[in-house]
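Presented below is the structure to which this report refers.
Here's a slice of the assembly, chains where they normally sit.
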Amino acid sequence: STSQTGATGSAEGAKVAFLMPDLASTRYEQADAPMFKAKMKQLCPSCEVIYQNADSDAAKQQQQANSAIAQGVKAIVLDPVDSAAAATIVKSAQSQQVAVIAYDRPIPATPADYYISFDNEKIGSMIGQSLVDHLKKEKAKGGILQVNGSPTDAAAGLIKKGVHSAVDPSGFKLLAEYDTPDWQPEKAQQWVAGQISQFRDEIAGVVAANDGTGGGAIAAFKAAGVKVPPITGNDAEPAAAQRIIAGDQYNTISKPIKIVAEAAATVAWEFMQGRKPAGKTALYNTPSELFVPTVVTRENIKEVLFDSGLMKAADVCTGEYAAGCTELGIT
Amino acid sequence: MTVVQEGRVLGLRGALENARGGDLGVLPVVVGLVVIWTVFQILNPVFLSSRNLVDLTMDSAPVGIMALGIVCVLLVGQIDLSVGSVSGLSAAVLAVLFVTQGLPVLVAILAAMALGALIGYLYAQLFNRFGVPSFVITLAGLLAFLGLQLWVLRGKGAINLPFESGLVNFAQLSFVPPWLSYAFAAVASAGLFVSGYLHARARRDAGLPARGLTGLLVRSGALLLGLGAVVWYLNQARGVGWMFVLFVAMVLVMHYLLARTKWGKSVYAVGGNVEAARRAGINVKTVYTSVFVLCSTFAAVGGILMAARLAAANQSSGTGDVNLNAIAAAVIGGTSLFGGRGTAFGALLGIVVIQSISSGLTLLNLDSSIRFMVTGAVLLLAVIVDSVARRSRTSHGRA
Amino acid sequence: MTPILSLRAITKTFGAVAALTGVDLDVAAGQIVAVVGDNGAGKSTLVKVLSGVHAQDSGTITFDGRQTSIPSPAAAHRLGIATVFQDLALCENLNVIENLFLGQELRPLRLDDVAMETRSQELLQQLSAKIPNLRAPVAGLSGGQRQTVAIARSLLGDPKVIILDEPTAALGVAQTAEVLNLVERLRENGLGVIMISHNMADVKAVADTVAVLRLGRNNGVFDAARVSAEEIVAAITGATDNVVSRRAARS
């Protein structure tokens, strides 16, 4: 019936769905969802946000979208588990006059109503490039290990592609690479430990696709009793911030999640009121807005993560990390 | 006339005695289901809306079909851990053949199913020749076919199935026209009556006690009413999906095969006591082969439908909790992990329980951590109801 | 009488245990051969060799004049050898009718349950079985009820030789009498019967020939009409002065 579909009528008390893809990265539960909800509350206090996480299962995401539509949402903010499979969600939502805002990952096959993101491929190339630049500066010798994300995760594929675009032409030899099943840090640790046995001190650096696998790589070096080379991360988890402060991890990447989540809320609110916001650019035939993430290293961690209020010193500078914090002036 | 009356008395008395004896059949699972439905409906009134139930039926079909295969494997006392991988592989093969290679969709479907059958055959050979536990064989299969799936999709990641194709249409948008759905209900109930009547007549002619006419009429009437109500309610939204009809038809066929054919009896016998079955002259290896082939083929069908429903095949197709859901549906539906006990209808009921929990929790809008905890708790509750009833049955001496 | 089934020099070992060593046995059509022996003498092993459960390690089997091998129970069924095993080999999860017709169901693609139920009732009545409900799983039957089911099953096909491994062990007095009557009827119908029993009275009552096994070897074949129970016991135990004779002397 028409009362359940969006685009017309009053937006007061309307519902909007915020569908996130997985739990492999902690950011969706801890950053994206609460920030989106907060902004929505501010824009429309009577509106309801339906937040769901698909736990890396495209079919489950479809089920979640269907149930959101059944509950009469007027817009869906969708971070697709699988960009191809998400086309079905877009189709069926649009056929029932529900707007779909692609979030974080694009949906190339069927244009959504709007696309707001950082670009995972870009993220891959940024962490890779940052590491390569650092190694060149240090005049490091040897090669690079590449720890990718889950072989069954589309986003991991994008990051992997980006990393290759930085590492392949860098002049450093790619010693070996590994798709980490389920993004499991333990698996990454085990693989890196094996490579340490194999390459010993040939390893100049490790590009890890997220902070968890990066942590695993660091533990492997520590457990082997070998000096830890520069290792990357991604997601700017507090645990990674601690490791960067302690000097164990070289970099991570901070995505301006707050800005993006709030932008998504604003756009969704526009759609819920029946308007069609125009994009800043167009990607995949979709009006789009892209944001640039920041690489975080020991040099800029204070400004990017702490001065901006993304993290609190009290949470991070605990125990043995206090000394490092003081050294970097984080209080 | 006396015969008919005697029959009716037996029918009634039989039912009563069964209830006293604790043989409640599928009743406990149904009770569990009703409890779940009531709770979710109270928590969110969308749950029992026609729309949501339509989605529920459609979501049940693919994994339900896999559960049907699992029931067969469990019945012979074995297990297949690889239905998820096989379904993912068949989705990938389907997509590559159909989309990338441009073959007709039917050819692609048949090829994917043939691959599934071949995998089952391979399992059966390994099991029959070397006596490797099926747990290990299918664990190896789980890994190997996940690898093969990734390899088939290498350099592509995900392949969209065209929305216009009949297959995607079948899984997403094609519903039984209302008149036909009512006709189905009528045919089913009439069929039940006629077959029951013929059977009762044959039994009476042979001097065996049989159900009376009234009992048959009541039973078919109840089915007509029940089915009619369900169909009517679903027709308030999009109606009964053809995919769901396919699933139910497969359940019926499997029920027939298991309950009314020699092959079905062999399956139960092998699961109950494989040595006794062998000594009875049953070709035990053939039974194992048929069951493994069936299970993998059903897994392939499930994978195809899952891909069709998503309109895409990707690297993560069939991973995640597909395996566990399929096995859990079979177990919740009353199939024993030790073989010899279970029914095809169990798979239907089990998957509906699982999908109801999943759908209900989706509607509740919970934090993931809470969602996992509640899923576990609800699953347990649903099965406790069932187990307590079954236990009263065993304490009455029927194992 | 030319034997329908004839064994020569059958040997079977389990690991270090020699269950059968060079055993010979002959059964003719219309003849009842009782095989007797101590516990562990190898009687059931012999039965299992004949019914395709175990393959012999060496030795030959001749059936109906042709030398043959019995690699599987299905092969035994095909030859026309039906067996009641000592451990009965029933499926506890199936009901009585299903167990009776297991492997030989009527109308494989659409089971004829009416015919099967009628036939089951007839068979069980013939054995004076007291089974309250043919549609209840065998798990709930008493020891004797199960044994009756197992015996009834062996009669179902159209066998030429029936092997009964301690068929009356768990049976009540009435049922035992019926089974002995039945065994005699089988002989009249020209079947060969091998019956294993520890009960000398039963053996003497129905058997034509008594074959004694001792420690896995032949220990004499007697004409049942001419041998006394004491002689058989002496052959079984390997001594004329044995616990049985002592007990008999005492009382």
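Read from first to last, the chains carry the letters A, B and C; within each, the first residue is number 1.
As a working rule, a contact is a pair of C-beta atoms (placed from the backbone, for glycine too) under 8 Å apart; a residue touches a chain by one contact, two chains touch by 3 or more.
These figures come from a predicted structure and were not determined experimentally.
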Task: Just one representative per chain kind is placed here; work out the formula for the complete complex.
output: A x1, B x2, C x2
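Rule of thumb we're sticking to: only the chains that are shown with their structure count from here on.
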Minimum number of chain-to-chain contact steps, chain A to chain C: 2
Statement: Per-chain Cα centroid nearest the overall protein Cα centroid belongs to chain B
Query: Using C-alpha centroids, which chain lies at the maximum separation from chain A?
result: C
Query: When the centre of a chain is set as the mean of its C-alpha atoms, what distance in Å lies between chain A and chain C?
result: 74
Query: Any idea how many Å lie between the Cα centroids of chain B and chain C?
result: 43
- request: Compute the distance, rounded to whole Å, between the mean C-alpha positions of chain A and chain B.
  value: 38
Query: Which residues of chain C touch chain B in the complex?
result: 51, 53, 72-74, 76-77, 83, 85, 89-94, 98, 101-105, 108-111, 114-115, 117-118, 136-137, 139-140, 153
Task: Can you check the complex and tell me which residues of chain A touch chain B?
output: 23, 29, 50-53, 55-60, 62-64, 66-67, 70-72, 81-85, 87-88, 91-92, 109, 151-154, 157
Message: Taking the touch rule as given, give the residues of chain B at its contact with chain C in the complex, in rising order.
response: 199, 202-203, 205-208, 260-263, 265-266, 268-269, 271-273, 275-283, 340-341, 397-399
